[in-house]
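Supplied in structure tokens, the structure appears directly below.
As you look at this complex, bear in mind that one protein chain is not there, while each of the others sits in place.
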Amino acid sequence: MQSSSRHPAGSPHTKPRRGGDFGSYGRGLPALSIATVVVITVTLALVFFYAPLEAEQGFLQKIFYVHVPLAIIALCGFVLGGVFGAVHLRTRDSRWDMRSYVAIHMSLIFAVAALITGSIWAKGSWGHWWVWSEPTLVSFLIVFLLYATYQPLRFAIEDPERQARYASVFAITAGAFVPMNFIAVRLSTAYLHPRVLGSTSNLPPRMAFTFLMSLFGMALLFATLCKYELTAKHARAQLRALRRQADARAGAHSSAGWAGGAQRRRPRSAAPTQLPATRMSARAAGRPGS
Amino acid sequence: MSAGTDVPVSAGTEARSRGERRAPPSSSVRPDPPGLAATVAALLRKELLVELRTLESVPGMSLFAVTTFVVFHFALNRNSVEGDLASGILWVTLLFAAILGVNRLFVADAEEGGFDGFLLAPVDRSAMFVSKALALLAYLVVLELVAVPAFSLLLLGPSLGQALPGLLAVLALGDIGVAVIGTLVAALAVRTRARDLLGALLALPLLVPVVIGGARATAPLFSLTHATGPAVRWLLTLGLYDLVFGLIAFALFDFLLED
Partner (left out) sequence: MTALLLEGLARHFGEREALGDVSLSLGEGQTLVVFGPNGAGKSTLLRVLATLLRPHAGQVRVLGSELPQEAWAVRGRIGLLGHEPLLYRQLSARENLRFHARLHGVGETRVEELLAAVAMTDRSSEAVRTLSRGMLQRVAVARAVLHDPELLLLDEPYANLDPAAVELVRPLIGATSGHTRVICSHDPSGGLAEADVVLGLRAGRVALVAAAHDVQPDAIAELYR
């Protein structure tokens, strides 16, 4: 079940990954960004000009088109982070850990945005910045508090492999927690108070269409931002690997010495910074001169 | 070329002449690795033995609970509480006392090399999760044996009497949830820096559904109208939580132990 990378005996070094690896992350990014901008622009137009004004809450109700999609996408993102974490544990490929990290990181940002927009909506229609009777808002607060510990947890573990593994365990547990939490909070508020911010079912068609467009736009935005972050991280990791190779080569050409002497001290980080391929090529360059 | 070429095995036979090398003694020891249940039993026995010797978890947790009730009395300025308030105070106190126990759960193993000793054994590694969760469960039961009577004495208005079986059922289900999550979180936090803080920060949000289910189920039991029993809805919620996270923690625990 576990896959440990193998070297056939006597092979001097692995084939270095083609530059296309950078491309595999960056590929499609421009197209995706354009699609996102287009859909969001269209959605904004729909929200302001196409969707009908709601009777009770008036213009403020339009925040619903931002708040609810943010919430839904954030939830999906957290669960996705858990799925990626599970794949990481299964395949021991650190790229999945990077994906898990980025998904959770981005979802946390979306969750904060959902909390803020939800709070604005609550203030506008109920007069309070916070309402306990809105299960979505409450669940989000709990989920936010949980995922806010993700980065401190990562930062508290120094060994990168262990950090990734523990983070994946956390991501899976927290990912399973999200729906569980929603059920529990829903149950605890449902029969006591009516939903303050309105239900998302039984929407008239024009509202429903606008809502779906907004949801689609949010999903695209999430995907684009994640892709940006992944590409940036990947590029940085490759840069670091190249730098290490150059250092090691410089170290090997100097007096017969320790391969370890030329290694650079890197500050601890809470984010995954390594890629599987990079270690192998570094090894090839760092041979002792004997 | 690599400096590590194979050394021919024949080099060993020459070296054999150097010292008297007897053939391996016929082993009088026939190791028979234990199955999951036997491993859990061995581990649990060790856990409870260490706890009995050091008494570092249970007395502290119990004392903390009683002290907290006193603090609540002064903080709320009430002589007796009932219903929602009573239920809340009891559950919050139990939760925080449990966190104290969670923080100590793996410390002895981490500091005294207990992980290595266990990892070297030819046993199913999930046994450690089961044994630790059972141990924590045992500590929680003892905690409640002290805390619930203390609560009834110090703060609770209505008498427990008829509500007791219902309360025990809710506490049992809640304890399982706390034990499962507590063990998982303790294992996550123990080999990090700032382990106590991280343990609490991780455990509290994860345990919110337990608090919801537990407190909501207990509230009618503490009311003056003496409800008959906890609402089934909450027992089911707690049960579902226990099942889901029990399975997840059992499956994931291995990954926390290995290197």
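Note that the chains take the letters A and B in the order they are written out, and that residue 1 is the start of every chain.
The rule we apply is simple: contacts are C-beta pairs under 8 Å (C-beta built on N, C-alpha and C of every residue); 3 or more make two chains touch, one makes a residue touch a chain.
For clarity, every value in this text was computed on a predicted model and none was experimentally measured.
Among B:V58, B:V81, B:L94 or B:V123, the one in contact with the hidden chain is B:V123. Touch with the hidden chain on the side of chain A covers residues 1-2, 4-7, 9, 158-161, 244, 258-261, 263, 266, 274, 279-280, 282-283, 286, 288, 290.
For chain B, the residues touching the absent chain in the complete assembly are 2-7, 9, 11-12, 14-16, 18-25, 27-29, 31-34, 38-39, 42-43, 45-46, 49-50, 53-54, 108, 112-114, 116-123, 258-259.
The working rule: only the chains that are shown with their structure count from here on.
Rounded to whole angstrom units, the spacing between the C-alpha centres of chain A and chain B is 31. Of all the residues in chain B, the ones that touch chain A in their complex are 1-3, 184, 188-189, 191-195, 198, 201-202, 204-206, 208-209, 212-213, 216, 233-234, 237, 240-241, 244-245, 248-249, 252, 255-256, 259. Note for the complex: chain A touches chain B at residues 10, 89, 142-143, 145-146, 149, 152-153, 156-157, 161-162, 165-166, 168-170, 172-174, 176-177, 180-181, 183-185, 187-188, 288, 290.
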